[in-house]
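Working notes, beginning with the structure itself.
Note that this complex is displayed minus one protein chain, with the remaining chains in position.
For chain A:
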Amino acid sequence: MAIRVVVQEEPFDFGAEAEGFAAGRTDMGAVVTFTGVVRDVSGTLATMEIEHYPGMTQKALEKIATEAEARWELGEVLVIHRYGRMGPGERIMMVATASKHRGHAFEAAEYLMDYLKSRAPFWKKESGAEGASWVAAKDEDEDALSRW
């Protein structure tokens, strides 16, 4: 079992990451990838700035990935999350899970996403025509944790 967690400012190469993930693991029958993209909800978004807590981010993500590993049969887990400034359509983050069976890979990816949204120390700030504002956490993001 291998966990890889990457926190970086620069863009990542989704194609290369997906291609290399669990490569050569002939015991894994299922790979799930999820990518989060900067969304322009109002049509006026210029940039999104993601702040994070450098000392805590890597540890928090590793903890979430380790918990996923304990719950499902996973061969590999990858989490990449960016911080800093990005524009609409840019990839913010990705997770990938590999398992013998797709059920485990799908569920583990959803679990990672649910926890990453409200337990990893990232904060989004949107800037556009109407000024800048911090993205508020949604109750449903917190509620999503209760299903696990």
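Odds and ends about this structure:
In this text, contacts are C-beta pairs under 8 Å (C-beta built on N, C-alpha and C of every residue); 3 or more make two chains touch, one makes a residue touch a chain; residues count from 1.
Here is the rule we use: contacts and distances are computed from a predicted model.
Between the listed names "Membrane protein", "Cell shape-determining protein MreC", "Molybdopterin synthase subunit MoaD" or "Gluconate 2-dehydrogenase subunit 3", the UniProt record for the complex's undisplayed chain reads "Molybdopterin synthase subunit MoaD". From the set A:Val5, A:Leu45, A:Ala98 or A:Leu116, the residue in touch with the chain omitted from the display is A:Leu116, counting the whole complex.
Looking at chain A, the residues touching the absent chain are 36, 51, 53, 55-56, 59-60, 81, 92-93, 113, 116-125, 134-137, 142.
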